[in-house]
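Left out: one protein chain. Kept in place: all the others.
Let's look at chain A:
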Amino acid sequence: MGWFNYFKQSKPTSAKVAKERLQIVIAHERLDRNGPEYLPQLRRDIMEVIRKYVPISDEQVNVQFEKGADFDVLELNIALPDRDH
């Protein structure tokens, strides 16, 4: 193979794709397991409501649940689509 590999660099390797996919799915699953039981359903409901107004994909909604000493924080981060579209 040798220097032929040079031409392949433009495409991410399958290992890199695997890593990125894992990071996303595991982050979601950890959230569900550390947060309250209603969290997965809550996320689905929120998605549904937002989709009534803007088309968004699953990755554009980030629900974070953090346990604090006195109170827990539910953080909602929604990336809306580009304005041009």
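Operating definition for what follows: contacts are C-beta pairs under 8 Å (C-beta built on N, C-alpha and C of every residue); 3 or more make two chains touch, one makes a residue touch a chain; residues count from 1.
As a convention for this text, contacts and distances are computed from a predicted model.
Looking at the choices "Septum site-determining protein MinD", "Carbohydrate ABC transporter ATP-binding protein (CUT1 family)", "ABC-2 type transport system permease protein" or "Branched-chain amino acid dehydrogenase", the name in the UniProt record of the chain not drawn here is "Septum site-determining protein MinD". Only one of A:Arg33, A:Arg51 or A:Lys67 touches the chain withheld from this view, namely A:Arg33. Taking the whole complex into account, chain A touches the unshown chain at residues 1-2, 13-16, 18-19, 21-23, 25-26, 29-30, 33.
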